[in-house]
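Here's a structure for you.
Apart from one protein chain that is not included, each protein chain of the complex appears where it belongs.
And now, chain A:
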Amino acid sequence: MREIVIVGAGQGGLQAAMCLRQDGFAGRITLIGAEAGLPYQRPPLSKAYLKSGDAGALQLRPASFFEKKDITLITGTRVDSIDRAARSLRAGGRDLRYDHLILATGTRNLRPPIPGADLALDLRTLEDAARLRAALDRPRRCAVIGGGFIGLEFAAVARALGHEVTLAEAAPRLMARAVSAETSARFLGLHEGMGTRVHLGDPVREVFPGGIRLASGTRIEAEVVLMAAGVTPNTELAAAAGLAVDNGVVVDGRLLTADPAISALGDCAVFPDPVSGRPVRLESVQAATDHARLISRRLLGMADDRYDAVPWFWSDQADSKLQIAGLATAGDETVTRGDGAIFRFNAGRLSAVETVNDARTHMQSRKRLAGAPVLRRHLEAAGFDLAAV
């Protein structure tokens, strides 16, 4: 194997390039990304960056790094198509050969088909965040469409900066896809306590110049409207090349597509959950980096393991750091420990632990979930002390 090309120069794409070099790959590595500038991290975009505006702090590695590690970084260039038979791809008017291709194309913001959706701002890229930050240059009324992590993180920062915030969520509770009802309720209290008005179970029907209108008829006046209603994976490239796509680029337990010369990772990849076997797509730094590590080791023949890393995630909202270890499915049972830590169970087996400002329990959970199944009855007998089971 001499040429490895990575499409998408985000968190996972860069990690793959770094791992390949670190693991000893001596061939050519080309990292192609559609965005301008050096690869950067997204998590601070809805956190520290909105406050500080310090774009330099987001950069994952300096320009000199790419030279030193002999990684060819091509930015501001979109890959247009893949010719699988020829093992080459077309980008910026030229053809590039590969022995192995890694798709790390991430996601883009979802635009629900409602009138005026284009009037809303996004929060996915640094460019989006800079625009949003500029719009907050004086006291504003903000309307947030979507009560997921990004919408809520933005709401917390905007309130802390003194802006008025109203948030509308179509589902009956916040972060409904990702956390238990108990955690949703806790964060609803946090945001309402900060003075954010929250409308639940009330989807947005229209964005108009000067605000949004909800299904209930409620009109929310706002100068700044943020669309944070989820994302859609960038799968067009894979689909056009005839690869299977189903809510993401479909890969097997080794993160390989049906084409043995193409892997996929991170936000754009759908892979079998190591615990349940069901196809999942995760949007997290953890998945992007752990995927990259596994693929690198496989390509260099160091290992051929199935992907089995324990998922973890965090979200900073005001002074509450929410940490999630593991992966729960809708309908998993919930037990709240005396100190507020939330344990989720699927068929009697620990699936996830949600904590707030409790690094100890979070890290214990990550360790525990990496080992043999943790059973509910054992935890119950141990008073939900993870160290005792």
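Everything below uses one rule, namely that contacts are C-beta pairs under 8 Å (C-beta built on N, C-alpha and C of every residue); 3 or more make two chains touch, one makes a residue touch a chain; residues count from 1.
Note that in this section contacts and distances are computed from a predicted model.
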>> I notice the complex is incomplete. Of the names "2Fe-2S iron-sulfur cluster binding domain-containing protein", "Transport permease protein", "4Fe-4S ferredoxin-type domain-containing protein" or "C-type cytochrome", which is the UniProt protein name for the chain that's not shown?
In response: "2Fe-2S iron-sulfur cluster binding domain-containing protein"
>> Using the touch definition from the top, which of A:289, A:317 or A:346 touches the missing chain?
In response: A:289
> Which of A:2, A:51 or A:367 touches the chain that is not shown?
Replying inline: A:367
>> Under the stated touch rule, tell me which residues of chain A contact the chain that is not displayed.
In response: 41, 43-44, 57, 59-62, 64-65, 68, 285, 289, 293, 312, 314, 316, 323, 357, 359-360, 362-364, 366-367
